[in-house]
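Complex shown without one protein chain; remaining protein chains in place.
Chain IDs A, B, C and D follow the sequence of writing; residue 1 opens each chain.
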Amino acid sequence: MVPISYYLGLSAALFISGVAGFLLKRNIITIFMSIELMLNAVNLSFVAFAAQLHNLNGQVFVFFVMVVAAAEAAVGLAIIIAVYRTRNTLNVDQVDLLKL
Amino acid sequence: MELLLFWVFAAICIGGALNLLAQKHPINSALSLVVVMASLAVEYLLLGAEFVAAVQVIIYAGAIMVLFIFVIMLLNAGEEPHGGKTSMVAKLVGIPALAILAVMLVWSLGTQAGGSVAVAGAEPGPPQVIARLLFNDFLLPFEVTSVLVLIAIMGAVVLAAPLKPHHAEQILEHLKSGGQN
Amino acid sequence: MSLNDSILTLVTFLPLAGAVLLMLSPRRDREIRWFALVITLFTFVLSLHLPAHFDSSKAGFQFETNLPWITSPNIHYHIAIDGISLWLVVLTTFLTPLCVLLSWKNIHGEAKEFFVLLLALETAMIGVFVSLDMFLFYVFWESTLIPMALLIGIYGHDRRVYAAVKFFLYTMVASVFMLAAILWLYGKTGSFDYTTVQAAIRSGQVEGLGYVAVWLFLGFFIAFAVKVPLFPFHTWLPDAHVEAPTAGSVLLAGVLLKMGTYGLLRFNVGFFPEQSRIHAPWIMALAVIGIIYGALVALVQPNVKKLIAYSSVSHLGFVVLGIFALNTAGADGAVYQMLSHGVSTGALFALAGILYDRRHTYEIKEFGGLAATMPRYATLFLFITLASVGLPLLNGFVGEFLILSGAFSAKAIYGVLAASGVILSAGYLLWLYQRVFFGKVTQPVNLTLQDITPREQAVIWPLMAAALVMGVAPSLFLQQIEPSVLGTLQGVAATAARMLPTISSLGPLGGR
Amino acid sequence: MTANLHLWLIPLLPLLGAAINGVLGKRFSRQLVSAVGLAGSGSAFLYALWVAAQYSAIKAAMPIVETLAPWIQAGSFRADFNFQLDQLSFLMLLIVTGVGFLIHVYSVGYMWDEGGYYRFFAYLNLFLFFMLMLILAGNYLLMFIGWEGVGLASYLLIGFYFTKDSAANAGKKAFIVNRIGDFGFLIALFLLIQHFGTLDYAALATKVSQLGVEAGWGVLSIIGVLLMVGAAGKSAQIPLYVWLPDAMEGPTPVSALIHAATMVTAGVYMVSRSHVIFDRAPQALMVVAVIGCATAFFAATIGICQTDIKKVLAYSTVSQLGYMFLGCGVAAYSAGVFHLMTHAFFKGLLFLAAGSVIHSLGGEQDMRRMGGLRKEIPWTFWTMTAGTFAIAGFPFFAGYYSKDMILWKASQQSMILFGFGLLTAFITSFYMFRLWFMTFFGERAPVEAGHGHDDHGHGTGHAHESGWFMLLPLIVLAVLSVIGGWMVGGGDGFEKFLTPVFGAPAEVAEAAGSLSEGAVSAMATVAFLLGFGLAWFLYVRRKRIPAQIAENLGGLYSAVLNKYWVDEIYAAVIVNPMVAISRSVLWRGVDQKIIDATLDDAAAGANQLSDEVRKMQSGNIRSYAAWVTAGAVVVIGYMMWMGAAR
Partner (left out) sequence: MTPNEISYSHILPEVVLSVFGMLIMLAEPLLGERASRKPLGYLAFAGTLAAIAATFVQGQNPGFAFWHMVHVDSFSTFFHLLVLGITALVILISFDYVEEETVHAGEYYGLVLLGAVGMCLMSSAVELVLIFVALEISSIASYVLTGIRRKSAAGAEAALKYFLLGSFATAFFLFGVAMMYGATGSTNIPEIAVALGKGNIPGLVYVGMALMFVGLGFKIASAPFHVWTPDVYEGAPAPIVGFMSTAPKAAVFAVMLRIILQTGAPGWLYLIWGSAVLSMTLGNLGALVQNNVKRMLAYSSIAQAGYILVAFAAAPQEGTSAVMFYTLCYAAMNVGAFAVITFFSGKDERLVHLDDFSGLGTTSPLLAFTLTIFLLSLIGIPLTGGFLAKFYVFQVALKANMVWLTIIGVVNSAVAAYYYLRLVVVMYMRPAPEGAVRVSAPLPMRLALLAAAAATLYLGILPSGVLNYTEEAAAQMLAAPATKVVAEQ
């Protein structure tokens, strides 16, 4: 038997990795992927909690999260394309016209 | 046995995540992410969520990641670009914050969450139960996601549709002149 | 419904109604001027109903209107006047038509907006004096800011923007402390009503007041002190005055500053007699510093308006001194001095404006020897100067004398020090007079200056008449002021008796 | 109760004159202006005479107090428009209206050619109004109206030639110095209010008389000293005398009326009026006496060296006023008032005569350029002679009686006061005869044209006698100067007249060492003779000696010549530092550098802070994420702490 907290710990670790990716990566697409990683981490928590609680709601949530993730992916990638088109770069550090 | 599986796939999972961070090329990162997702699917199975596991593979790894890779290819994104001002703040504020956040989250999830000994994989999530939930209790969110998807489609269309050529030139000129807006 | 029930509302909002009408009217300057004049004069005439039907035997509020406005929070349209506010209202309505006359032809810019602002300002100023609901009071209080700031900022002189912003921010920042205090009181009493809150405080029903009282007192104090302006919060005043158009200066000095002293008397003393007593020493000290400081700085000003502005600092120091003498003579004198300062300093600014219309400068060194070229003007100026200096039989003396004697019996040293301000006021005003009017004409352009015109005389003469009447027959005013002042000071007397049972008397000048 | 005298009408009459001339005078002819002005003062004088005619009838009822209307009421304090007539104010009334009227007449002649003629008469009438308020007031506050008002009139009249800077300065100086005195006066009033609750003479007298004589520095002494400060301002006593010599910038009739005969004596009147207080405050009385004596002596010494004829008279006035205070200070109020009266006669006369001299010389005021005038302007010479002898104390002239009386009373108090008084009498005699000799005897020095203060525009060739408008008042005053003392029955008679006011004079104990009245008279007469002789010797016989003395004395002489540099010291110690401090420390320092700069700094600080805050917005997405993460850490940390602390 695997203690539920292991799963949660794994979830936390993945979430942290996602945050770290956002903070450390320069490529916009990679950053976006980090966000996906964070969402995945949350999904793991949901499923783990669902298992702990013997309550399937958690699994249902995962579907919604996935739908949202898909929608975000569509829009997000479109935005990235738009940025690339106007800036010709995917370096997040160069997208800083608006500031102060 | 389950514990072993958990550890193996947890290790793969973490490894994939770290690899995502370590890789310079977005394609490699994307593939790492696929690895993470796949191993997560296994974890789901361990937790008795077969349906979720299946969907995870189909939607995430199958659809979303394909989209990512498609875009990476489309934009011909290469090695992680350099240049531009790197943010000191991201390092000076972000990394310590990240460390603390890690400690806090792991601590609170690892120790605070319910009982640490839990029944794992005890109750399988039969698709019909999930279906009942989805179309009764969660009918409204389910229906509302249609609006979400519609928005996403509209958004993708309006943002990614090609510009008329003269617009692109205008933008480039505008950029060259260093102006804003 | 008799006129007594609605008169106050009428007087308050008639100018605003005029402003709205003006806003909708076409830009025909001539008609606009006349319309503004008629409206303000009519308001003045209407406001004369107030003293005429005021029952001076009563200390309480009269001409009361109390209608619910907002149910939650519990806000009322509650207006009324007592002897203290009565004459301030009349002063306002009296000065405004004169300001219209003063602005007859010298507006730099759109006349329409100017008069709209002026009329709106009048309503706001009257509103401050008549409101008994603290919310309403605050509304009017802040409402005076906008038209005044715009008058300065749009129609003023070179550094008008700086002055307008300074004026606005100073007052705004200070008044939020008052707002906080009002809100606290509301939180504890559930009412914004002046009389209700006062009664609650006096009967000790406000829970937790003891330890907060000092902060509430200071909250109100800072808002009013900046408005007065009391040293060291005064530096906005010279700038505002110098840059303001003449009408703006007249109303600023004549009425707006009085809002501060009025507030000190009404709220600080009215609500917190015990705190007033505790804090009186240093407030009086500040007032005295203001008196002397203002006078000394006025002495060396190279600019007519700045000089008068600093003289206002000095004169209003007297008012604050009188209020915090916390005895009848002092407070009577303070209220009287408010009116008197409104008349004489208003007139001084009007006269300075008349000069400006001719030379477009306020620099004293640009003038000299004007008594020869503008003899009538010189005479009127002298009269007003003397009124301002506090010559007996003119308005300034009565207030100053009462304040000084009140301050003297409260704490002799303050009376003595403040009295030295009387000497200095003679110094700077006469020196000003000498530099502007005496000597030989040094600038050729001054040789051809036109003497004061009939329209300008129509502004100055009423002010002179008022100065004279106030100097010769102060009882006319004091008989209505005093019962209300006594009512306000009641609390002080009560706390005095409580705090110092052995020295309960306020001296011979205390209550009757 | 006697019939209502309507005393309020007396001041009102000149006020009417002032109002008419002031408002309409510009369009009047000179004749009409003169008529109105003379009517204003003359009617008041007639009214005073009418009152005087009833003296025996109303004598018993004195003091008569008539209340016209309430003025200020606040709390328990009230001050009314009430007028009081007793022997003292009665006497003052006659002096003021009488001398005033004469000077009005004189002014018609003197000012005829001046610009602003109507203005002059309006001011003059206005002055009379305030002066009459001052003396007829029934309470201190009403007196204060007149007190300030005469200051105002004085300001206006001194600055009459306003295009001249010196005149304008002098007017301002007079007003401000007066205000300094008024400051003391006001404080005294506040003390009175605080301790007695009233300013009414009658009520005060009742309350004060219940108190005993103060041994040390009690309230009454302090009040007394403060009143004396006020009096010193108005009556040009040390240390506030400085304005009076400058006030000579005004037209000469003004000097005569305001700065010799009437206004400057207001202080003496006020001290006498307050005798109830002073009687119980010996310390204050001593202050009065010392100030009076010191001023008398000090001013007299300055008078020795002055060369401007009006300045000599001005210092002489200061000196004589010192005498009056000396009188009051030794509790001989009637002596002080007596000297006040005689002084009004002879000093008024001297000024008018001096004016006549100046007038005849086309504006020349420097005595060194005069001489030998006695033949050219005989009327002026003879009247001036009467005045000179009167002031110098020639026996049986007016000044002899009053000065005598003061010296005698002083001798009973203190031999030092008496000694200085006597010395002053000698100096007075000396500088007056110096003036007399320099002006009317010897030869006239050659003159360059265009000098002088009263810009008359006459040539300076031949001196010519003044017209009758000017001479008539001279003659009347000359007669009064000669017989004024004798007329009222000398000191004793005068004292008796004022007894109802001041109370019976204390019986003089002929203590050992004190002088008899006769001895004092003799010594005074000797002083007169010595002064006369010395003046004759130095300015008629050996004209070169004064210059030699001046050389030998060097510093002392120049000190005296420059009026001991008092003006300069005041300027250096008080005025200039005050202006400098106000400008550089208060205005540019505190106001601009501290208060405004603090606020500006605060504003700049806010702007800087704003700039710093803006740096959070680096534009870099990753830094934003870092902020969000950091925020999240804080939030989560806090909440975990809350959870743990639960």
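What we mean here is this: contacts are C-beta pairs under 8 Å (C-beta built on N, C-alpha and C of every residue); 3 or more make two chains touch, one makes a residue touch a chain.
All values derive from a computational prediction rather than experimental measurement.
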In the full complex, displayed partners of the excluded chain: A, B, C, D
Full-complex contact with the absent chain, from C:I146, C:V214 or C:I364: C:I146
Residue touching the undisplayed chain, where the options are D:V36, D:M438 or D:A625: D:A625
Chain D, residues in touch with the chain not shown (by the definition above): 606-607, 609-611, 613-614, 616-617, 619, 621, 623-625, 627-628, 630-632, 634-636, 638-640, 642-644, 646
Residues from chain A at the interface with the omitted partner, ascending: 8, 15, 18-19, 22, 28, 31-32, 35, 38-39, 41-42, 45-46, 48-49, 52-53, 55, 57-58, 60-61, 64-65, 67-68, 71-72, 75-76, 79-80, 82-83, 85-87, 95-100
Absent-chain interface as seen on chain B, which is shown: 104-105, 108-109, 112-114, 136-141, 144-145, 147-148, 150-152, 154-155, 157-159, 161, 163, 167, 170-171, 174-175, 180-181
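Criterion: only the chains that are shown with their structure count from here on.
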Chain pair with more C-beta contacts, B-D versus A-D: B-D
Centroid spacing, where centroids are CA-atom means, of chain A and chain D in whole angstrom: 96
Approximate Å spacing (C-alpha centroids) for the pair chain A, chain C: 65
Whole-Å gap separating chain B and chain D, where each centre is the average of the chain's CA atoms: 99
Chain B, residues touching no fewer than two other chains: 85-87, 90, 94, 98, 101, 105
For chain D, residues contacting two or more additional chains: 618, 620, 622, 625-626, 629
For the chain C and chain D complex, residues of the former touching the latter: 232, 234-235, 293, 296-297, 299-301, 327-329, 332-333, 369, 371-372, 375, 379, 386, 391-393, 397-398, 401-402, 404-405, 408-409, 412, 415-416, 419-420, 422-423, 426-427, 430-431, 434, 437-440, 472-475, 478-479, 482, 507-512
Touching residues (chain side chain D, partner chain A) in the complex: 614-615, 617-622, 625-626, 629
Complex interface listing, chain A residues touching chain D: 19, 22-24, 31, 92-93, 95-100
